[in-house]
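A single protein chain has been omitted from the complex, and every remaining protein chain is retained in its original position.
Chain nomenclature is as follows: A, B and C, assigned in order of appearance, with residue numbering initiated at 1 for each chain independently.
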Amino acid sequence: MSDLSAQPLDGDPAARVLVAGASGFTGALAAQIVWHHPKLELVAATSRSDAGKRLDRLYPRYRVPVELTELDLDDIPDVEAAIVAYPHGAAAPTDAALRAQGIVVVDLSADFRLRDRDIYERWYGAHGAPDLFGTGVYGLTELYREQLRGAQLCATPGCYPTAANLAIRPLIAAQIADRSRGIVCDAKSGVSGAGRKASLQTSFCEVTANFSAYGLMEHRHVPEILQNSGLGEREFTFTAHLLPIDRGILETIYVRTQRVERPLDLLAIYEEYYADEPLVRLYAPGRVPDLRAVQRTNFCDIGFVFDPESQRAVIVAAEDNLGKGAAGQAVQNMNLVLGLPETQALL
Amino acid sequence: MSDLSAQPLDGDPAARVLVAGASGFTGALAAQIVWHHPKLELVAATSRSDAGKRLDRLYPRYRVPVELTELDLDDIPDVEAAIVAYPHGAAAPTDAALRAQGIVVVDLSADFRLRDRDIYERWYGAHGAPDLFGTGVYGLTELYREQLRGAQLCATPGCYPTAANLAIRPLIAAQIADRSRGIVCDAKSGVSGAGRKASLQTSFCEVTANFSAYGLMEHRHVPEILQNSGLGEREFTFTAHLLPIDRGILETIYVRTQRVERPLDLLAIYEEYYADEPLVRLYAPGRVPDLRAVQRTNFCDIGFVFDPESQRAVIVAAEDNLGKGAAGQAVQNMNLVLGLPETQALL
Amino acid sequence: MSDLSAQPLDGDPAARVLVAGASGFTGALAAQIVWHHPKLELVAATSRSDAGKRLDRLYPRYRVPVELTELDLDDIPDVEAAIVAYPHGAAAPTDAALRAQGIVVVDLSADFRLRDRDIYERWYGAHGAPDLFGTGVYGLTELYREQLRGAQLCATPGCYPTAANLAIRPLIAAQIADRSRGIVCDAKSGVSGAGRKASLQTSFCEVTANFSAYGLMEHRHVPEILQNSGLGEREFTFTAHLLPIDRGILETIYVRTQRVERPLDLLAIYEEYYADEPLVRLYAPGRVPDLRAVQRTNFCDIGFVFDPESQRAVIVAAEDNLGKGAAGQAVQNMNLVLGLPETQALL
Partner (left out) sequence: MSDLSAQPLDGDPAARVLVAGASGFTGALAAQIVWHHPKLELVAATSRSDAGKRLDRLYPRYRVPVELTELDLDDIPDVEAAIVAYPHGAAAPTDAALRAQGIVVVDLSADFRLRDRDIYERWYGAHGAPDLFGTGVYGLTELYREQLRGAQLCATPGCYPTAANLAIRPLIAAQIADRSRGIVCDAKSGVSGAGRKASLQTSFCEVTANFSAYGLMEHRHVPEILQNSGLGEREFTFTAHLLPIDRGILETIYVRTQRVERPLDLLAIYEEYYADEPLVRLYAPGRVPDLRAVQRTNFCDIGFVFDPESQRAVIVAAEDNLGKGAAGQAVQNMNLVLGLPETQALL
């Protein structure tokens, strides 16, 4: 892996980093960001299925000239930090082994996102490292920044929950959502959210020129949204849809408010909540983001239309599901944990 | 236009038909259906912008070997029925001229859909034939079949309202929608819904790989939905979205019900309402249509997921915006008016 | 499979038909055409992988309300004719078993297309029914119609060779191609040409917004093109490309001619060759087909631009790879074999 020497670092790295599961969509993007990060040294990028291949053959555009290796948990590379992009279930034992070596872990799976073990098991089955269950810090950076600073095990949120909670939480916190009327989140995602594994459902001929709803009232990201928004199960209705595009999530969220007089007052609530947040962009009332605004970025954009008379707000939140919705946020948290500028390599 | 002689009619036609505005998406499809209809003779297909061109050069797939002509209202072809596919505003005076000749008119514009003239003018400006305002029969066939049988001027519904009202009306009629909680319709449409005229908004580079919301809380199809569903303005929230595909509308509708015990009870409400309807297809509870099921058909498909405990129903309605959402329904109504089998040439 | 009784036949069927491999793209389309064919009765549609499912669940648009069954070669349904849509290798033994029962077989695989067994084995491996090797009639209808009339085993051509040979063969036959200068065929295909099986190469995220060349100078359809065009290996260069679309093949073919004076003379050669052919459409010189003209049809469209001074001809041939390039042509041949009108159910 001599090519690793070519990484364009700026002086001594702040940490040596391992990316596990680097042949999947989120892992590969994480490896790409780390590779181009001036203060993180990419020591190894691993993949069970594609070990021996070069990452820039699988993802030419990312231009990471690194040979994928297999991760041997009995012979873990000498690193200070790791990003683990494994499927749920498989991630937990790997995280545990890395933690046992004192390595800071930023996990991209669902394994450490939930605090209620019954709920975890209902959606994901048996947990792979029960002793560690619940010890992760939930990595929605804007909401949990202080806890994340000292985190040793960070659970990167799911792609849908990131946008949903960034859009909903300020309204809950300001107590202006009329929760009794229910909140609806109609979410649409590009296909990369389903991962790289070949399947009939994500084959070109199934998806192209098509559009479909799935996971109606039983999507496994819902418990994660509830846990972090404070909403109860009956107060929140979520539908996922599959867009015939590669990347991006757009969520249209319907909320009845109370005591909001003007659109600018609603904007003020968001502005206060996200004052100085570098990766959340707010739009003037009446304007909403489209996917193009956020694809291949690490931003979450939020806009809304508000009708004071009926107190109806329609909020649109958009992000790149692999960026702010996964790998971008993983690096944002790693920056935070390591004391680096939070958006380094992300803008 | 000697090629017209080649139309494959089955015996004497029931009516001679004119299609006005046949170079646009809905007009061209209407001409295509009429051409292949065994009992309707396509006497003329007209177009201001493309007169002199053959329709099968503009739309090779439709295989209608007819030269487009210009419509001269002082010299209207000898027909018994007409489909008018003009933009709103321009349609009304043409409809009036045709009606003055005793020609049955099926209009595809918004000009005769609304009953409240203030509302019409707010959304569409001055009406082009005020004397006729309000005299059209609203052509949502399944809801107004009896009135349509004797109609001389039929107003084909908008694409969004067709699916929305087919999905919502049975719940209102059965009085099981909790209207106080509000109904949300999150609608997604293919680009052909915007018409054929070149514009930056519908150019390939703007739309491809993108997804965007538009018309938030101010879409001109909303008054049409309210008028025919019985819902009040504050009870119904509608958002349109632009899908990066050619054809199809899918609407995800959120309703709180009351007094519905089981999913099958909700299905029973739909089944009763649409008993023997040939162009509405209902799905078993838990299954919902995707766009592929309805593209290039004249069906509207409806499915839902229902949670009895919280009385939440998520209903998905899908149709081809040019088929059941426009030209298909226009011919369905023309069949009805002329006493032909309602689905002739539509299945 | 009681629903089969609902097939809309016109009087007594001319033949009872089995479609084997009906869950793949070509088999499903073949079943769809047979189902809507007024003189062919679809007795069974079989599928190893999807037996027990209804075909209209896999392909709602085709509207074939038939339950897929498993084909038991020891208990073959009572049919007179079969379309076999299996992968190469697997097709031959099935064809043999069906032939042993006296059933007319129209095969969609490569197993009976080639006449040279060495060439077959080089590209496809061991043959599954060596005794029958070479006994099929090549089913490029326009070229081999007379032989096909009496065929018991018909080998439907590959999708690329159909368009290529329809475009090239008239020039070879008229001896106006300067073969010493070489003929280039630059072919572009939609993804359905690769079949329905899930694979990374045909996953949505790989294909969308991408375009790639493959099979450069080693595509297995080349021997088939050579065999039926009369060209030698060094006289013909073929490149396949994958388009980010579902259906359609467009081939751009470069030929140096000799002794052709005017574009109309070149057209005359095609017109004579394809006089009265219902499924080959010729364009006036200077006009060429696009994919839209042929998608979801059974036509092959051919147009060209010709420069008399340099004797360069650029020919564009387009077809639907599943239609004229596969299932459509299979039914065309079955019609022929059974003495039915050749284009019945195909226009």
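By definition in this document, a contact is a pair of C-beta atoms (placed from the backbone, for glycine too) under 8 Å apart; a residue touches a chain by one contact, two chains touch by 3 or more.
Just so we're clear, the structure is a prediction, and the values are computed from it rather than from any experiment.
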Given C:Ile245, C:Leu282 or C:Ala327, the one touching the chain that is not displayed: C:Ile245
Touch criterion as defined above, residue of B:Thr69, B:Gln101, B:Thr208 or B:Gln227 at the omitted chain: B:Thr208
Option touching the unshown chain, where C:Ile172, C:Leu291, C:Leu322 or C:Leu338 are the choices: C:Leu291
Contact footprint on chain B, counting only the chain that is left out: 25, 191-192, 196, 198-200, 202-209, 244-246
Positions on chain C where the hidden chain makes contact: 181-182, 184, 186, 188, 209-213, 216-217, 233-234, 237, 239, 241, 243-246, 248, 250, 252, 254, 256, 288, 290-292, 295, 305, 307, 309-310, 312, 314, 316
Interface with the undisplayed chain - residues on chain A: 60-61, 208-209, 289, 292-293, 295-297
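By definition in this document, only the chains that are shown with their structure count from here on.
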Rounded Å distance, chain A centre to chain B centre (Cα mean): 40
Centre-to-centre distance between chain C and chain A (centres being mean Cα positions), rounded to whole Å: 46
For chain B, residues contacting two or more additional chains: 209, 292, 295
